[in-house]
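== subunit A ==
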Amino acid sequence: MNDIDIAAADALLGTDATRFRHDYLEVRGLRVEFDGFVAVRDVDLTVTQGDLRFLIGPNGAGKTTLIDAVTGLVRATGSAAFGGTELIGRATHRIARAGVGRTFQTASVFEELTVLQNLDIAAGARRRPLTLLRRRGATPPVVERALETVGLTALRDTPAGVLAHGQKQWLEIGMLLVQDAHLLLLDEPVAGMTQAEREETGELLRRIGSQRVVVVVEHDMEFLRSFADSVTVMHQGRVLAEGTVHEVQNDPAVVEVYLGTTEGDLP
Partner candidate 1 sequence: ACGARVDGGGDGTSAAAESCVDTSGESVKVGFLNSLSGTMAISEQTVHDALQLAAEEINADGGVLGKQLEIVSEDGRSEPTVFAEKAGKLITSDCVAAVFGGWTSASRKAMLPVFEAQDSLLFYPVQYEGLESSPNIFYTGATTNQQIVPALDYLAEQGTESLFLVGSDYVFPRTANKIINAYAEAHGIEIVGEEYAPLGHTDFSTIVNKVKSAGADAVFNTLNGDSNVAFFKEYNNAGMSAGKMPVVSVSIAEEEIGGIGVENVEGQLTAWNYYQTVDLPANATFVEAFQARYGEDRPTSDPMEAAYTSLHLWRAMVEKAGSFAVDDVVAAADGVTFDAPEGEVVVNGENHHVAKTALIGKIGADGLIHTEWSSGEPIEPDPYLEGYDWADGLS
Partner candidate 2 sequence: MTALTALVRPGRARTLAAFGLAAGLLLLAPAVLSPFRLDLLAKFLCLAMVAVGIGLAWGRGGLLTLGQGVYFGLGAYLMAMHLKLADAGPGGVPDFMLLYGTGQVPGWWEPLRSPVAAVLLVLLVPAALAALLGWAVFTRRVRGAYFAILSQALAAAFAILLVGQQQTTGGTNGLNGFRAFFGYDLADPVNKQMLYLIAAGVLLLMVAVVRLLTVSRFGELLVAVRDGEDRVRFLGYDPALVKVVAYVVAAVTAAVGGALFVPIVGIVSPADVGVVPSIGFLVGVAIGGRTSLLGPVLGSIAVSWAQTSISEQFPSGWIYLQGALFVLVVAFLPGGLASVAAARFRRRPEERIPA
């Protein structure tokens, strides 16, 4: 199994760290409603660069819906701005062009395309039409570095459809990197990974988080304890608590609805 290569990530992230340096995600009064059922209500959230933010909360709390709203997948009211750009109300592909990238709770890569082609496409949204009509020459350097970063160099010509679950998740992270997303919204990125793989992914996320704005949704408390800079807890569509790992863990409301009292070896 190939491993994640943090050094390669440095090269990748170093390519353009200035453009969005002072950007942050600012969510104000966000609300999502499905046929009268309010999945997200009055959510305020601010995430800055260098603050690896974890978003937790019971199943059905509205975490995925929040990400959906920010990326234009569901209709929402209120405001969510990144880099001074209002995202709510924009078409999904325009939100992506504003520097917002996400992964999905169930991995979704282009199964018929190779790992390399997946990354190349992710790298290309800002290409001019004429470039699109040309054949890819040499592998673009960003793609090369992304392959190394997520440890898939050896599998570059493998169709993504045959990757194992975890490999697909890494590929997705790689795609976000080459896509040059500066706000990364990751929905349960380490689900299904072994302990060792989680640690590697965590290191990678920490590295990315220092240069980009990153929000991670996870239920794995061990992972959270190791890597979160700050935590937001959602419950029934609202923000229940926010703070450091320590603060949140000791918040009785959070223990009550989410953590439970018997915290063993389990997440």
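Regarding selection, all candidates are chains of the complex that A comes from, given by their letters.
Note that in this section a contact is a pair of C-beta atoms (placed from the backbone, for glycine too) under 8 Å apart; a residue touches a chain by one contact, two chains touch by 3 or more; residues count from 1.
Keep in mind the model is a prediction, meaning the values are calculated, not measured.
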All of 1 or 2 sit in the complex with subunit A; the one touching it is 2
In the complex with candidate 2, residue positions of subunit A that touch it: 71, 73, 91-94, 96-97, 101-102, 108-114, 117-118, 120-122, 124-127, 131-136, 157, 159, 175, 179
